[in-house]
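Only one protein chain is missing; all other protein chains are in place.
Then we have subunit A:
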Amino acid sequence: MEIMHKASSSLSCKISFFPSPDNIVSPRTLATPFRHSSASSNSQLQQLQLNRSKDYRPARSPLRCTASDSVKRQEMAGKDGQDSRIQKISSAIRVIPDFPKPGIMFQDITTLLLDTKAFRDTIDLFVERYKDKDISVVAGIEARGFIFGPPIALAIGAKFVPMRKPNKLPGEVISEEYSLEYGTDKMEMHVGAVEAGERALIIDDLIATGGTLCAAIRLLERVGVHVVECACVIELPELKGRERLGDKPLFVLVNGA
């Protein structure tokens, strides 16, 4: 049974997603107006056309592009080599307005995963930071933390521990409840996955309010693990998640403002 539907009902025009194979279309032609207006956007456009011969067009009407000019990205400070990788990573992330509900600008990392170089760069940036830090545990938060955590864990020789929604893990678990905007949710970890004294990283694709990361920190600390740092691809600084982590350091690659 085939079902086609739009995630957002407010799209007002259709875009063809299947051009002929030799037609190289850069998604920047749709996305550029509302990403940022820096002088580097042209070179980014060229960069994308060079790097992405199989392009992914964002599912957005051109009419909405000009309306959403408020989305801008601030790259993390760093060396020149790191800067160009981060720029590519940032521009590979797609923003979907009004998902999952009106007013939310959803940071979609699935487009980053389609850009093989940018995905590899993302992992490399974390691995470079953590590889000689004696980290034995990478904990990843379901489900997008499962995409970034394992490649990092494999590269630094750490174990990977999935932190899951309730009733998914089959063995004995410990649970931590945390607050949502409305109500609460629970995060679980297998008993025995980690041992007291281990040094851990926590990975997720994005930090918003910090509630989920906080729950993950508490779970690990309850069993005597030292959480060295939380690492995310994207931070939404307006939501002040960083403050909510208290004394726990946070490392991110890009800000989604």
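Criterion: a residue touches a chain if its C-beta (ideal position, glycine included) is under 8 Å from a C-beta of that chain, and two chains touch if they have at least 3 such contacts; residues count from 1.
In this text, contacts and distances are computed from a predicted model.
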The complex's invisible chain, by UniProt name, from "BRCA1-associated ATM activator 1", "adenine phosphoribosyltransferase", "Fructose-bisphosphate aldolase" or "Plasma membrane iron permease": "adenine phosphoribosyltransferase"
Hidden-chain contact residue, picked from the options A:Pro170, A:Gly183 or A:Gly246: A:Pro170
Residue numbers in subunit A that touch the chain omitted from display: 1-7, 11, 17-18, 21, 54, 56-59, 94, 96, 99-100, 106, 108, 110, 113-116, 119-120, 123, 142-144, 146-148, 150-151, 153-154, 157-162, 164, 167-171, 190, 193
